[in-house]
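Submitted below is the structure of interest, expressed as structure tokens.
All protein chains but one are shown in place.
Residue numbering begins at 1 within each chain, and the chains themselves are lettered A and B in the order written.
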Amino acid sequence: MSDNILLIRNLETDYSLGNGGYVKAIRSLSLDVRRGESLALVGESGSGKSTLALSIMRLIEKPNKIAEGEIIFLDKDRDISVLKLGEIGLRLFRWKKVAMIFQSAMNILNPVMRVENQFIDTFEAHNIQDDYNQRINKYLTIAGLGKKVRRLYPHELSGGMKQRVSIALALSCEPELLIADEPTTALDVVVQREILFELRQLKNSLNLSIIFITHDLSVASAVADRIGIFYAGRIVEIGKKNDVINRPAHPYAKLLLGSIVTLSTPRGKELSSLEGTPPDLSKEIKGCSFYERCPSHVKQCLTYDLQPLKVGEDHYVECLRAQELLDSEY
Amino acid sequence: MESQISINENNPTDGTQNDLIRFVDVTKIFKSGHVRNYALDKVNLSIKEGESLSIVGESGSGKSTLGLVAVNLLRINSGKILFQGKDISRLRGASLRSFRRNTQMVFQDPYSSLNPYNTIYQSVIAPVNANRQYYENLTGEKADSRSHLRDRVAEMLDLVGLTPGQNFLDLYPKKLSGGQRQRVALARSLILRPRLIVADEPTSMLDVSISAQVLNLLTKLKKDFKFSVMYISHELGTSKYISDKMAVMNLGRVVEYGSSDEITENPMHPYTDILIKSMLEVGGFRTEEPLAKIDFGQYNGGIVGCTFAHSCPFVTDQCLKERPQLERKENDHWVACFHPLGR
Partner (left out) sequence: MIGNYNPENTNIQASELPPVKENLLVQIWHNRKARTGIMIIGFFAIFGIIGQIHTPYPASFDNFPTWLPPSAKHWFGTDYDGHDVFSQFMYGTGVSLYVGAAVALIAVSLGTMAGLVSGYYGGIVDNALMRFVDILLILPTFPLLVILSTYFKPTVTSTIIVIGILSWPFMARVIRSQILTVKQRPFVQASILAGMPGYQIMLKEIFKFTLPLIIINAVYIFVGAIVAQAGLAFFGLGDLASINWGTMLYYAQSQDAVIYYAWWWIVPPGLSIAILGIAANFFGNGITEVFGERAGEV
């Protein structure tokens, strides 16, 4: 198949409830990320999409744990098993191979350091030897910022500029994969568009792979080549952007799309309403996790073994009736 | 009497009696040190009975401040706010409290708009307890027995989709999800049958599917209770979805006002144009063309000319020297710009 950069196999990440019990935030999830693609993972809060990002970065801390599975990063010359990395390996893996930007840029930026010093710190931590000055300027320019920014403190920057600095910082060690966790959620619409534009451009010019995590399908569709829909710790549908948006096969994906309001939504149109709440992930779930809320469930769904079914080229859905529903609707 | 003239000139309404609330030259200044920050700079607007108006703008545009002064949680520095023809901006004490029966607010953060130590019943019944006599006149029923009031609150909870309402009465907010809390907040705001609901980004902290439920609910309640809505949001999609009227704000001023369809389809103010082009659709960007960069960084209030002049691609000398007034350009479309688009 095509050239992959990251393989995730049967990953399970558990959050401790503090009383000996665990919430399975990610449930036996498998995923391939391709080299040079941008993959958007869309889901609602608690669906596990951010947990996946933290798991890839190995940022899951005790008492929470990655209970099972494998994450393999396919480097140019060798394969890195991310879950087996030691402390030093991990430090080089983070930022040099995979970098991350967050919803709040302040998660990356140190409020009491000038922007340029933050870069230098990063370079020193990752043994980068070449001309710091040149490198800082290069990446600030790439992120659409002027040299003036170097001498400023984070609080002197606007929200959009902060996010640009954090993008520049994330890219400055030349990672091959960038994970962006809701990078534009806290920003105004005009700035959001600018940042999304920028990210899309960077992907092409630097041949980056991007995992884009968001709750907003319209944001996802602006930047992604492929879209994966998260529900209850699993990816229930994944496929090319246009396939997922125009021919969603999973009932959840369909409902999610129907509940979005954009400028082209007619006034007063009844929005799709998703009744009930997601399942309790601290308990064993039999069959399909969407069963109880699903308008088209049948008995067999309860014994479904969660094998993704192919419904089109490069389009996989975790629903027994996917093909049937697609055929009847489109 | 002199302000009467300025109303007719500047206020984008027909000046008829059916204005529910009307803002006349409303100005609110926040001082920080020596800097006078104009959160609202001579705002003129009105909402009719049963109408809904969306206030859109980016952060810092003053839209939330406008919501707070509409319900008199903030005092204005100058201007007037006429509610059913009466100036309410300087009310105090008991007369202020009786005005408050007419307006209610739904807040952005459902996690802090309910008191965690109060049960759902206690939260929803609070307005009735504070306005016992008014409530009795309103409903024509005695409001003295607790079981009767509990039934009324349960009915209200049913109406906002918390069914069966009886089961929710004695719960504490922590047992409810964000969407459920926002429903409780709606129930509380509706129990005195107010004429105006100010909703300040009521869905921005909710998940997409939950937000859709709240929007559906708001649409339904608006029909059933026939109240006016002032819907405040940075998000044009939901703003247009909820309201037939829209006002676009920028740095404390209303730059465009009119029917939401008109504004979103044929924006006249360059700022509105950029806002709309920046919105996303399911499928991607609305336009691939490069847009002018907006930078409001260095100004905060007290601007002589147009607030958008420094980012505007069509700026002229006039824009820097003179403040453009809101003027009617089409039947239901007002814009504050010397060089409106499409003209």
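Operating definition for what follows: contacts are C-beta pairs under 8 Å (C-beta built on N, C-alpha and C of every residue); 3 or more make two chains touch, one makes a residue touch a chain.
The structure displayed is predicted, hence computed values, not measured ones.
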item: Listed residues A:L39, A:L281 or A:C294, member touching the removed chain; value: A:L281
item: Selected from B:N115, B:T287 or B:Q318 as touching the chain missing from the view; value: B:N115
item: Selected from A:S30, A:N64, A:S272 or A:Q323 as touching the chain missing from the view; value: A:N64
item: Residue of B:L45, B:L66, B:I81 or B:M105 touching the missing chain in the full complex; value: B:M105
item: In chain B, positions touching the absent partner; value: 71, 73, 97-98, 100-101, 103-105, 107-109, 112-119, 123, 126-127, 129-131, 162, 164, 167-178, 180, 185, 188-189
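Definition applied: only the chains that are shown with their structure count from here on.
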item: Centre-to-centre distance between chain B and chain A (centres being mean Cα positions), rounded to whole Å; value: 34
item: Contact set on chain A toward chain B in their complex; value: 44-45, 158, 188-190, 192-194, 196-197, 215-219, 221-222, 242, 245, 255-265, 267-274, 277
item: In the complex with chain A, residue positions of chain B that touch it; value: 58-59, 177, 207-213, 215-216, 219, 234-238, 240-242, 244, 260-261, 264, 274-286, 291, 293-294, 297
